[in-house]
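Coming up: chain A.
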Amino acid sequence: MGSEAIIVFFLAGVILVAGANFLSNLISPKSDNLQKREPYESGMKTIGPTWVQFKVGYYLFAILFLIFDVEVAFLVPWAVVFADLGTVALVEIIIFLFILGLGLAYAWKKGALKWE
Partner candidate 1 sequence: MDILSLFVIAPVLVIIALVFTKDLKQARMISMLGGLIQLGMAINLMFAYIRERAVDDSIMLFTRDLVWFEQFNIHYNIGVDGISVALILLTSIIVLAGVFISWKMEDLPKEFFISLIVLSTGVYGFFISIDLFTMFVFYEIAVIPMYLLIGIWGSGPKEYSAMKLTLMLMGASAILMVGILGIYFNSNADGGALTFNILEIAKVNIPFEAQKLFFPLTFIGFAILGALFPFHTWSPDGHASAPTAVSMLHAGVLMKLGGYGIFRVAMFLLPEGALEWSWFFIILSATGVIYGAFAALRQTDLKYINAYASVSHLGMVSFALLMLNKTAWNGAILQSLSHGFMTALFFALIGMIYGRTHTRDITKLGGLLKVIPFISVIYVIAGMALLGLPGFSGFVAEMNIFMGAFQHDSMFYRVATIISISAIVVTAVYVLRVVGIMLMGPVKNEAYTKLPGVTWYERTGILLLLIPIVGIGVAPLWISNMILESIQPFIQGVL
Partner candidate 2 sequence: MNFLSINEWLLSFMPAGAVSIAKMVFIALIYLTVFAVLGLYLVLLERKVAAWFQLRLGPNRVGYKGMFQTLADALKLVSKELTGTVKADKFLYNLAPYFVIITALMALAVFPFTKDLQAYDINIGLFFLIAISSIGVIGILLGGWSSNNKFALIGAMRSGVQTISYELSVGLSLLTMVILSGSLQLSEIIEVQKDGWLIVQGHIPAMIAFMIYMISGTAETNRAPFDMVEAESELGAGFHTEYSGMKFAYFFLAEFINMFIIAAIATTVFFGGWLSPFGMTESIPFLGLFWFLAKTFVLVFLMMWFRWTFPRLRVDQLLTLEWKYLLPINLVNLVLMAVIVWLNLTIQF
């Protein structure tokens, strides 16, 4: 089986969820009650808007992740062929990782890794 397996599994996932949803809709009881459809907040009425503003810190980590993850993307091809390349590849990756690490240290020093 070749690459179509990916599509098959994708469809399988869709069918599983859709089918189970359908089944559940068939056999589950239904009752309409507005109070039931209120957002859950430990039993109390919600206060203020429920789509609250969250900390900017989440974005900070998202950005950090984005950067480091992309660096990992560069490491992947390197890692695969490293054994064939030898010394030059080692030196280059040490430089690369040094700069990367320096970036991390900088972010650390600047308090980007602090969760407050």
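The working rule: contacts are C-beta pairs under 8 Å (C-beta built on N, C-alpha and C of every residue); 3 or more make two chains touch, one makes a residue touch a chain; residues count from 1.
Regarding candidate selection, all candidates are chains of the complex that A comes from, given by their letters.
These numbers come from a predicted model, not from an experiment.
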Looking at this complex, which candidate touches chain A: 1 or 2?
-> 2
Per the touch rule above, chain A residues touching candidate 2 in the complex are 1-6, 8-14, 16-17, 20-21, 23-25, 27-31, 34, 36-42, 46, 50-52, 54-55, 57-58, 61-62, 64-65, 68-69, 72, 75-76, 79-84, 86-87, 90, 93-94, 97, 100-101, 104, 108, 113-116
